[in-house]
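Below you will find the structure I want to go over with you.
What you see is the complex with one protein chain gone and the rest in place.
Then we have chain A:
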């Protein structure tokens, strides 16, 4: 699962939009989209981006994409030595919205800086805990509870290779030990 695939999956999430036209669509998967002007409806992100490009809707950003909420998250990350809870598709969605819905967001530059800040904090925590895990772990398994799929995709190659190599080395060690 690489980063583009994470993005692809994030586009299936539902987001609120305010359409400017009438439209009724029955999608392949059975979801009905009924648009009335100025009535907020929920649609998948990819539909929202498609309509946005044609300039027939405005996007209502998710509740967590505000300066205050991002500040709270950033503060919580700084205070806690472990990972805090963040919305599942946080990085993918914020990237999509910041790059494609610039006129629907307030304080765009601040949002951008805050998201980058949160990313930096979490990825440095990820780096240090990875090194700790590889150096000292006894079991070859580790809990990754509050880490999003996006971050997992980022470290996947390295983590999987490194822990597989350590596994192989310890198998060699055990077989030498037996002799």
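FYI, a contact is a pair of C-beta atoms (placed from the backbone, for glycine too) under 8 Å apart; a residue touches a chain by one contact, two chains touch by 3 or more; residues count from 1.
Basically, contacts and distances are computed from a predicted model.
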item: Choices "Sepiapterin reductase", "Glutamate decarboxylase", "DNA replication complex GINS protein SLD5" or "DDB1- and CUL4-associated factor 13" - which one is the UniProt name of the chain not shown; value: "DNA replication complex GINS protein SLD5"
item: Among A:75, A:107, A:123 or A:171, residue touching the chain not depicted; value: A:171
item: Residues of chain A (touch criterion as defined above) contacting the omitted chain; value: 1, 5, 8-9, 11-12, 21-31, 33, 46-47, 50, 54, 56, 137-145, 147, 149, 152, 156, 159-160, 163-168, 170-171, 173-174
